[in-house]
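Heads up, one of the protein chains got dropped from this complex, but the rest are sitting where they should.
Which chain is which? They are A and B, in the order written, and residues in each are numbered from 1.
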Amino acid sequence: MSPEPLLEVRGLVKRFGGFRALDGVSFHLASGEVLGLVGPNGSGKTTCINVISGLYAPDGGAVVFEGRSIGGTRSHLLARGGINRTFQSPKPFLSLSVRENVEIAATYGNTGEPVDLPTLLASLELDRHAEHPAGDLNSAQQKTLDLARALATRPRLLLVDELAAGLNPAELGRMADRLRGLADDGMALLVVEHLMGFIDKVTDRVIVMNAGREIFEGTLGEATRDPTVVQVFLGGHVPA
Amino acid sequence: MRRTVGRRGTGDLLIALVVTAIMAALPFGYSNELLLFNFVTFLALSQGLNVLYGFTGYLPFGYVGFFGAGAYGFALTVMHLNWPPLAAMAAAGVAALILAAILTPLLRLSGAYFAIASLAAAQSVYEIVANPALEDVTKGPYGVSLSGVFAPMFSYQVGVAVLLFSLVVVVWLRNSRFGLALQAIREDTVSAAMAGVSVVRGRTIAWLLSALIAGLVGGVYAWHISVFYPDTAFNIQFSIFATVFVLFGGATTLIGPILGVVILYGVYNTIGITVPQYFQLIYGVLIVALVLFLPNGLVSLATRRGIRVP
Partner (left out) sequence: MLTHALFGGLLFGLYFTLVGLGLNLIFGVMRIVNLAHGDFLMLGAFAAYWLFTLFGLHPLVAAVAVLVVFVLVGLPIYYLIVPRLLVSRDSEMLSIILFFGLSQIIEALASIFFGTTERSIPGRVLGTGPVRILGQSVPSAWAFGAAVSAVAVILVYLYLYRTRLGTLTRAVMVSRDEALATGIDVHRVSAIAFGIGIALAGIAGVFEPFMLGSVTPAIGGDITIAAFAVIVVGTLGNPLGTVLGGIVYGVSLLLMQTYLSSWANLLPNLLLIGVLLIRPEGLLGRQVRRA
């Protein structure tokens, strides 16, 4: 028995000029579930996240969140409504302190229970830097701050765009545990990632995308045995 | 945490009140009241520019457009409708707000495009107001005379009230969640939106507040000098001076623009203004040097060392 989906994406289309970045993508995601989105560069993964998070309005199809159609809703309203995301290259508010960065999100983006900021910062090991300007953080710390900013809005759906890139192995492990922990607490996560080890550790299920379309859905293990997937990833040379 | 914010806010407010009290008291001990009024004008105008540039990052080269709109909003209601000065002051603010509302689409432009488009907008308003074809309404290029409401001391104190308003707005922005949200928008609009901040709403409010301050300053300026021309009210020098004062002292702070006005406008007046070219030269050199060596203003000498500046 599958739980009621929190997010349902149906036939999503996004065009840039004549280029179809998303060409009819459909999937669903339940609370507490982690769905991986993998595929070669330019296959539409980040575009998918950008449309769901309100950065772009879709050109076709539907995004349904908690039973309501949210396609084209503006980002700040989605943030208040329980959807948030991280960015591949995070752009924190550099001249503001780490604490202020997170405080803004907790003030404007969180409509539920108040967030315990000190605990949140401590859990992400940002507490030592709380009063420093975000511009003083290194890039791995800025990525963590970006995650903290997203979490401060208490999202029920979190879209994670290449959070692992640039982290060292120890940090990778901790980040994977962190994301799993969020899912165990009931959050739904959509994770875009190139590092297959990370995907393997974090996700329950993956969707493989190519050229704006979904070409496979299942576990990562099954994906690696699927001939179409192998062909897309290895450029036509199916290993014997 | 919230207590520190509260205490800082009280300190900032104290500074605002002290500055206001000094400016209110000075004419009783110093006779050159026109010079003092110019100080009040620039103190308030700089804070108004600070509201927009310091907190949202939009640099309005055409800021004088709101000042001029305020001056003419005041003048036209006095001339044509015989409004009393205080009612005409409200008209000055409304005139600037209307202009700002019309120009709101400019906020869609980024950095340099916004700066230049706002300058072009101010020039357009000037061309319209100064056009001989509108002589019946605006007196065209021939200027207006408001001698009927001339009241130097009263208008001076109203100017001080406008100054207090501009200072309080900045104190509020520096100590409120909303001010923080504006700075988030300045740093990155996409991240700000994902933090739940309404980008369009935030910057529109800052834009209107900034315009309102300039309009009120323009209105009280018109009242105080009582005879002026479009070339006076839309003089680009108002934009230049306000920008330089804010940059010199340090944007986003309360005392940065105050330092800028007191030091630079003070120097400007003590050395003398008989040869304006030399001052234009000094200001030009100052702007270039600031951008190259001290892009965050005088206050950055302290903030760089981790000292909080009000």
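What we mean here is this: contacts are C-beta pairs under 8 Å (C-beta built on N, C-alpha and C of every residue); 3 or more make two chains touch, one makes a residue touch a chain.
Predicted model, so just to flag it, every value in this text is computed and none were measured.
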Who does the absent chain touch among those shown?
B
Any idea which of B:84, B:148 or B:284 touches the chain not displayed?
B:284
Looking beyond the chains shown, say which of B:37, B:61 or B:223 touches the absent one.
B:61
Of the residues B:13, B:161, B:208 or B:236, which one touches the chain left out of the display?
B:236
Touching residues (missing chain, whole complex) on subunit B
57, 59, 61, 105-106, 108-113, 115-117, 119-121, 123-124, 127-128, 131-133, 189-190, 199, 236, 240, 243, 247, 277-281, 283-288, 290-292, 295
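One rule holds for everything that comes next: only the chains that are shown with their structure count from here on.
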For subunit A paired with subunit B, centre-to-centre distance based on mean C-alpha positions, whole Å
43
Can you name the residues of subunit A that touch subunit B in the complex?
53-55, 74-76, 79-80, 84-85, 87, 90-96, 100-101, 103-105, 107-110, 146, 149-150, 152-153
Subunit A touches which residues of subunit B in the complex?
177, 180-181, 183-184, 187-188, 190-199
